[in-house]
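Can you read through this structure? Questions will come right after.
Missing here is one protein chain; the remaining ones are kept as they sit in the complex.
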Amino acid sequence: MTVSLSGKEVASKIEEKFSGSVVESSAENLVIKSDRVLDVARFLKETDGLDFDYLNFVTAVDRYDHFEVVYLLSSLEHNHSLMIKARCYDRENPALPSVVDVWQGADFQEREIYDLFGIKFEGHPNMKRIFLWDGFDGHPLRKDYI
Amino acid sequence: MKLERYGIGIAKGLTVTIKHLLRHPTVSQYPEQRLNISRRFRGNELIWNQEKCTGCGTCAKTCPQGAIEIVTSTDAAENKYVVEKYEADTGYCIQCGLCVESCPYQALYFSHNFECAKYRRSELVQGKEKMLDTPERKVSGYFYPDKAEKLPKQTLLIEKITEKR
Amino acid sequence: MAVRTEPFVLNMGPVHPSTHGVFRMRATLDGEVVVDIEPVFGYLHRGIEKLTEQRTYNGIVPLTDRLDYISSMSNNLAYCLAVEKLAGIKVPERAEYIRVIIAELQRIAALLIAVGAFLNDCGAYFTPFLYMFREREKIVDLFEMVSGQRLTYNYMRVGGVSQDLPEEFMPALRKFMDKMPHYMDEYDQLLMQNEILIARAKGVGILSGEQAINCSASGPVLRASGVNWDIRKADPYSIYDRFDFDIPTQTTGDCYDRYRQRVDEMRQSLRIIQQAMEQLPPGPVRAEVPHLVRPPVGEAYARLEAPKGELGFYLVSDNSIAPDRCHIRPPSLINLTALRDMVRGWKVADLIIIFGSIDITVGEIDR
Partner (left out) sequence: MATFDFNIYNLVNSQAVPPDWPGGFWWHWLFFTVVIIGFVLTLVMGVIYIERRGMGRMQSRLGPNRTGPFGLLQPVADAVKVLLKENIVPTAADKLVHWLAPVIAFAPALMLFAVIPFENGALLADLNIGILYVVAISSVSTVGIFMAGWGSSNKYSLLGAMRNVAAIVSYEIPMVLAIAGVVLIAGSLSLNQIVMAQNVPFVLLQPLGFLLFFAAGCAEINRSPFDLMEADSEIVAGFHTEYSGMKFAMFYLVEYAEAVAISAIIATLFLGGWKGPILPPWLWFIIKIILVFFAMVWTRTTLPRIRIDQLMAFAWKFLFPMSLLNLFITALQVLAGWPTELAWVMVIVNIAVMVVMVFIWSKFFFRLGGGRLEA
């Protein structure tokens, strides 16, 4: 069975490595400060106790007052998984560090989030729309998109 | 000593194709030979039972495409809704069957024929009278097992022996 | 005097005989050798994730049919698993067994198309494709008997299955089950040891294990690179832990191994269906669920081993009759991230085979 690690115990490990990067951690969700996502990601991948080498998916949810980007990571040998989140509050040009150099699988999914939500990912090889044509204005999956 | 490098694989593949030359083809000639479709087939048009229908509009609400339009007026005498206008736009309908499934009074069925192409987009909209249950329109057994018994059994490709001629 | 050559951009455009649908690759070629390719998506983007926000939970099931339209039953099942996990619904025994039989039949049907299309790209002029379509017709006949439609089944509901199996389903399935192995051996004999296919496909477009994991590939593409990861075994959903079947893996992860991997997986699915048929219990097929399901506030992610890979639904609900957010993990789109590295340096003919061996459906990529 895939054990989904609870946010608390992983949060403690992250805290001692990057103090102040965990915004909130409860039993099933673990929120990371938005600008520390890349370091936490690299940490989660390299430490041998966790070594989350497989990124299941990256997606974003529009929680009306802020965007929430959700990463589901899992490790194939230990067969455990973890869901971490990052929030960005400003709606004009939300930005997050891209995790493409840690997991190459995030390439198209981050472009899709940019295309449908407008969240820019710095450090992404070619950050442009994936489904809609470049002239399209607005980001459809936002709640305030008519 | 595996001989699979020197044309044996190609030869085996060739024997398979030549064997198919002697087998009965699996295709059937549509307009002349008609296969029986499934008894639960979700045909394109709806069949509406006016007596059972109470005008509750559940079908219009559950239709994901919003293809069903129902207008009712109240009839104080028998305190019952009278259905003024009942239209199903088969152009929008994706034949998902949620309306037939959700009708609490079993007043809506699927028709069992699939050859209902039209020339005009306006003809696609099925009015109230076209939906009535007339004898020659076969009712599909989708969600109604008793109606399924009356329909012919589905012809399956498995039963049609494709080995011998 | 060296001949001055410059690479030219060739548009393997949305309309191309072997891009499996409206998929476009802008390939820069130097003569026949592929220098770089840039996939272009969005020709079949219908905004399904936006549509799900205005539909009731049961109204979304017809939408999931249109994601990976070659294996709609698996999409239905994945979505229903997610909603049941979110709302905490217990599915009756008979429905679980029916779901396993139908999902494994759908896997065989989808893998048949994948293998047929791959062989067709290699040049075997439609013969394997038509043989495998004949088997797929038999499976689609069974699905038509059960659900009423031949492609967009809309058969599974939250809490179970929409209707019970008709009584003539079991004899037809039994007849299919004892004829299928004979046809499977015939496909192997047709092209498996074919020298030309081995010359064309072995060692072409190699995807190593680490690269596959790093590109979060899943399904036959991942297992063909030697990674033993199958969700039916690693994280068994519904009742997959009751059946014994094994997970075939290959070694080098080239096009030939992906083709062989899919053929082996079809045989495993036959084993599962055989066991599920024997243990099929009587009983209700659908839990007591209101037609307009209203799950509590929260989120849930459920996934299953679809024929293309790990298909998952991430649902966020705010206690209303429509989900607040429904994200679909598209195995076809994510498997394509590795395409660019696999294809560089090979010829145009190999680009077509490597792309064919990844086996994508555009409905799932563009959503």
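Observations on the model:
Letters are used for the chains, namely A, B and C, taken in the order the chains are written, and counting of residues starts over at 1 for each.
We take it that contacts are C-beta pairs under 8 Å (C-beta built on N, C-alpha and C of every residue); 3 or more make two chains touch, one makes a residue touch a chain.
Only a predicted model underlies this, so the values are computations on that prediction, with no experimental measurement involved.
Counted over the whole complex, the shown chains touched by the missing one are B, C. When you scan C:Asp65, C:Glu310, C:Asp350 or C:Glu364 for touch with the missing chain, the hit is C:Asp350.
Considering the whole complex, the residue from C:Val35, C:Ile198 or C:Ala322 that touches the absent chain is C:Ile198. Shown as candidates are C:Leu51, C:Ile89, C:Met177 or C:Ile206; the residue that touches the absent chain is C:Ile206. Annotation: of C:Leu190, C:Ile231, C:Ile273 or C:Ile328, C:Leu190 touches the absent chain (contact as defined above).
By the touch rule set out above, chain C reaches the unshown chain at residues 8, 10, 16-18, 32, 119-127, 130-131, 134, 190-191, 194-200, 202-204, 206, 254, 345-350, 352. Within chain B, the residues in touch with the undisplayed chain are 5-7, 10, 13-14, 16-18, 20-21, 23, 25-27, 29, 162.
We adopt the following convention: only the chains that are shown with their structure count from here on.
Where touching is counted per the definition, chain B and chain C have no chain in common.
Farthest chain from chain B, judged by C-alpha centroids: A.
Chain A and chain C have Cα centroids separated by 26 Å.
Centre-to-centre, using mean CA coordinates, chain A is 44 Å away from chain B. Among the residues of chain C, none is found touching two or more other chains.
The part of chain A that touches chain C in the complex is made up of residues 1-2, 53-57, 59, 61-62, 70, 72, 76, 79, 83, 103-109, 112, 116, 129-133, 140-141. Within the complex formed with chain B, the residues of chain C that make contact are 55-56, 58-63, 127, 131, 134, 137-138, 141-142, 144-149, 152, 154, 162-163, 166, 168, 172, 175-176, 179, 186, 189-198, 291.
Every residue of chain B that touches chain C in the complex is listed here, in rising order: 4-10, 12-13, 15-17, 20, 26, 37-42, 62, 64, 94-98, 101-102, 110, 140, 142-143, 148, 153-154, 156-159, 162.
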